[in-house]
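Have a look at this one.
For this view, one protein chain was removed and the others were kept in their places.
What follows is chain A.
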Amino acid sequence: MNVVNRGFLGRRDPERVELPPGQYLTRDFPVLQAGPTPSVPLDQWRFTVRAETGAEWAWTWPQLLALPRERPTVDIHCVTRWSKLATTWEGVSLDTLFAEVETVADYALVRSHGGYTTNLPLADLLDGQAWIAFGYDGEELAPAHGGPARLLVPHLYFWKSAKWVSGIDLHHDDEPGFWESLGYHEYGDPWREQRYTDD
(Lines give C-alpha, C1' and ligand atoms only; values in the text may rest on other atoms or scores of the structure.)
Protein backbone atom coordinates (compact mmCIF):
# COMPACT_ATOMS: atom_id res chain seq x y z
CA MET A 1 0.00 0.00 0.00
CA ASN A 2 1.47 3.35 -1.01
CA VAL A 3 0.63 6.35 1.09
CA VAL A 4 1.27 9.72 -0.53
CA ASN A 5 0.92 12.84 1.57
CA ARG A 6 -0.29 15.57 -0.77
CA GLY A 7 0.62 18.94 0.61
CA PHE A 8 3.81 17.53 2.13
CA LEU A 9 6.81 18.68 0.15
CA GLY A 10 9.64 18.12 2.57
CA ARG A 11 12.72 20.19 2.97
CA ARG A 12 15.42 18.52 0.87
CA ASP A 13 18.96 18.93 1.96
CA PRO A 14 20.30 21.76 -0.22
CA GLU A 15 23.84 20.41 0.01
CA ARG A 16 22.74 16.94 -1.11
CA VAL A 17 25.30 15.12 0.96
CA GLU A 18 24.82 11.41 1.13
CA LEU A 19 23.36 10.29 4.45
CA PRO A 20 22.30 6.83 5.66
CA PRO A 21 18.63 6.08 4.85
CA GLY A 22 16.08 7.91 7.00
CA GLN A 23 18.62 10.35 8.51
CA TYR A 24 18.61 14.15 8.34
CA LEU A 25 21.40 16.63 8.92
CA THR A 26 21.67 18.66 12.09
CA ARG A 27 24.13 21.36 13.04
CA ASP A 28 23.25 21.07 16.73
CA PHE A 29 24.61 18.30 18.90
CA PRO A 30 21.44 16.94 20.50
CA VAL A 31 21.74 15.13 23.82
CA LEU A 32 19.89 11.84 24.21
CA GLN A 33 20.05 9.64 27.25
CA ALA A 34 17.72 7.64 29.44
CA GLY A 35 18.30 9.45 32.72
CA PRO A 36 20.48 11.93 34.58
CA THR A 37 24.08 12.75 33.69
CA PRO A 38 26.40 10.92 36.15
CA SER A 39 29.31 12.86 37.56
CA VAL A 40 32.57 10.94 37.57
CA PRO A 41 35.45 12.29 39.71
CA LEU A 42 38.70 11.95 37.77
CA ASP A 43 40.73 10.65 40.73
CA GLN A 44 38.35 7.67 40.91
CA TRP A 45 37.99 7.20 37.15
CA ARG A 46 39.08 3.79 35.81
CA PHE A 47 38.73 2.10 32.47
CA THR A 48 38.72 -1.68 32.95
CA VAL A 49 38.82 -4.45 30.35
CA ARG A 50 37.74 -7.86 31.67
CA ALA A 51 38.58 -10.81 29.46
CA GLU A 52 36.52 -14.00 29.21
CA THR A 53 39.20 -15.67 31.36
CA GLY A 54 38.55 -13.27 34.25
CA ALA A 55 41.85 -11.46 33.68
CA GLU A 56 41.61 -7.66 34.00
CA TRP A 57 43.47 -4.68 32.62
CA ALA A 58 42.81 -1.23 34.07
CA TRP A 59 43.86 2.35 33.29
CA THR A 60 43.56 5.36 35.57
CA TRP A 61 42.85 8.82 34.15
CA PRO A 62 46.54 9.89 34.12
CA GLN A 63 47.49 6.55 32.55
CA LEU A 64 44.91 7.04 29.79
CA LEU A 65 46.11 10.56 29.04
CA ALA A 66 49.70 9.35 28.84
CA LEU A 67 48.90 7.04 25.89
CA PRO A 68 49.35 8.12 22.27
CA ARG A 69 46.40 10.26 21.14
CA GLU A 70 44.53 10.46 17.87
CA ARG A 71 42.26 13.17 16.44
CA PRO A 72 39.61 11.44 14.34
CA THR A 73 37.16 13.48 12.21
CA VAL A 74 34.05 11.36 11.72
CA ASP A 75 30.34 11.48 10.81
CA ILE A 76 27.92 10.41 13.53
CA HIS A 77 24.42 9.00 13.10
CA CYS A 78 21.84 8.84 15.89
CA VAL A 79 18.99 6.31 15.75
CA THR A 80 16.60 9.21 16.52
CA ARG A 81 17.45 10.24 12.92
CA TRP A 82 19.89 13.11 13.15
CA SER A 83 23.30 12.89 11.55
CA LYS A 84 26.16 15.27 12.13
CA LEU A 85 29.05 15.38 9.69
CA ALA A 86 32.78 15.89 10.21
CA THR A 87 32.80 16.00 14.01
CA THR A 88 36.29 16.24 15.50
CA TRP A 89 37.36 14.25 18.54
CA GLU A 90 40.46 13.53 20.55
CA GLY A 91 41.12 10.22 22.25
CA VAL A 92 43.00 6.96 22.49
CA SER A 93 42.42 4.26 19.91
CA LEU A 94 41.12 1.00 21.33
CA ASP A 95 43.88 -0.69 19.32
CA THR A 96 46.34 0.99 21.69
CA LEU A 97 44.48 -0.25 24.78
CA PHE A 98 43.89 -3.73 23.40
CA ALA A 99 47.56 -4.17 22.50
CA GLU A 100 47.99 -5.43 26.06
CA VAL A 101 44.79 -7.47 26.30
CA GLU A 102 44.83 -11.22 25.74
CA THR A 103 41.51 -12.54 24.52
CA VAL A 104 39.90 -14.88 22.02
CA ALA A 105 36.37 -13.61 22.74
CA ASP A 106 34.16 -12.41 19.88
CA TYR A 107 31.85 -10.01 21.72
CA ALA A 108 32.17 -6.92 23.86
CA LEU A 109 29.70 -5.58 26.43
CA VAL A 110 30.58 -1.94 27.07
CA ARG A 111 29.85 -0.61 30.58
CA SER A 112 29.27 2.96 31.73
CA HIS A 113 29.06 4.87 34.97
CA GLY A 114 25.36 5.06 35.77
CA GLY A 115 24.74 1.44 34.74
CA TYR A 116 24.32 1.81 30.96
CA THR A 117 25.58 -1.04 28.79
CA THR A 118 25.77 -1.68 25.05
CA ASN A 119 26.98 -4.70 23.08
CA LEU A 120 28.88 -5.12 19.84
CA PRO A 121 31.32 -7.50 18.20
CA LEU A 122 34.88 -6.99 19.43
CA ALA A 123 36.03 -6.72 15.80
CA ASP A 124 34.05 -3.47 15.50
CA LEU A 125 36.15 -1.92 18.26
CA LEU A 126 39.50 -2.70 16.62
CA ASP A 127 41.39 -1.78 13.43
CA GLY A 128 41.10 1.98 13.77
CA GLN A 129 37.32 1.96 14.16
CA ALA A 130 36.88 3.00 17.82
CA TRP A 131 38.33 5.34 20.45
CA ILE A 132 38.00 6.28 24.10
CA ALA A 133 37.36 9.99 23.47
CA PHE A 134 37.92 12.78 25.98
CA GLY A 135 38.02 15.78 23.63
CA TYR A 136 35.36 17.15 21.30
CA ASP A 137 35.67 20.09 18.88
CA GLY A 138 38.93 21.25 20.44
CA GLU A 139 37.55 21.27 24.00
CA GLU A 140 37.29 18.86 26.90
CA LEU A 141 34.35 16.50 26.36
CA ALA A 142 31.38 18.00 28.28
CA PRO A 143 29.57 15.76 30.82
CA ALA A 144 26.32 16.03 28.84
CA HIS A 145 28.12 14.51 25.85
CA GLY A 146 29.71 11.74 27.91
CA GLY A 147 32.67 13.43 29.59
CA PRO A 148 35.10 12.79 31.06
CA ALA A 149 35.34 10.01 28.48
CA ARG A 150 33.05 8.13 26.14
CA LEU A 151 33.39 5.36 23.62
CA LEU A 152 33.41 6.59 20.01
CA VAL A 153 32.48 3.98 17.42
CA PRO A 154 31.08 6.15 14.63
CA HIS A 155 30.32 3.47 12.02
CA LEU A 156 27.41 2.23 14.17
CA TYR A 157 24.36 4.17 15.45
CA PHE A 158 25.49 6.52 18.14
CA TRP A 159 23.88 4.74 21.10
CA LYS A 160 26.75 2.23 20.73
CA SER A 161 29.17 5.08 21.53
CA ALA A 162 28.54 4.73 25.26
CA LYS A 163 28.86 7.94 27.28
CA TRP A 164 30.74 7.96 30.62
CA VAL A 165 32.39 4.70 29.63
CA SER A 166 33.88 2.68 32.48
CA GLY A 167 34.98 -0.55 30.83
CA ILE A 168 34.46 -3.47 28.51
CA ASP A 169 33.61 -7.10 29.34
CA LEU A 170 34.62 -9.67 26.75
CA HIS A 171 32.36 -12.67 26.13
CA HIS A 172 32.14 -15.63 23.78
CA ASP A 173 28.44 -14.89 23.28
CA ASP A 174 26.63 -11.71 22.35
CA GLU A 175 24.75 -10.34 25.35
CA PRO A 176 22.20 -7.54 24.80
CA GLY A 177 22.94 -4.16 26.37
CA PHE A 178 20.47 -1.55 27.64
CA TRP A 179 18.79 -0.34 24.45
CA GLU A 180 19.37 -3.66 22.72
CA SER A 181 17.18 -5.42 25.33
CA LEU A 182 14.51 -2.72 24.82
CA GLY A 183 14.01 -3.56 21.17
CA TYR A 184 16.90 -1.82 19.43
CA HIS A 185 19.08 -3.67 16.96
CA GLU A 186 21.97 -5.73 18.30
CA TYR A 187 24.39 -4.45 15.63
CA GLY A 188 23.02 -1.05 14.50
CA ASP A 189 24.55 -0.31 11.10
CA PRO A 190 23.07 3.05 9.95
CA TRP A 191 23.76 2.34 6.26
CA ARG A 192 21.64 -0.83 6.49
CA GLU A 193 19.12 1.07 8.67
CA GLN A 194 19.33 -1.48 11.49
CA ARG A 195 17.31 0.53 14.00
CA TYR A 196 15.11 -2.03 15.71
CA THR A 197 15.45 -5.69 16.63
CA ASP A 198 14.19 -7.23 13.39
CA ASP A 199 15.32 -4.56 10.90
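Keep this in mind: contacts are C-beta pairs under 8 Å (C-beta built on N, C-alpha and C of every residue); 3 or more make two chains touch, one makes a residue touch a chain; residues count from 1.
One rule holds for everything that comes next: contacts and distances are computed from a predicted model.
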Which protein name, taken from UniProt, belongs to the chain you can't see among "Fumarate reductase/succinate dehydrogenase flavoprotein subunit", "sn-glycerol 3-phosphate transport system ATP-binding protein", "Oxidoreductase" or "Branched-chain amino acid ABC transporter permease"?
-> "Oxidoreductase"
Touching residues on chain A - with respect to the absent chain | 1-12, 22, 24, 28-38, 80-81, 114-115, 144, 178, 181-184, 195-199
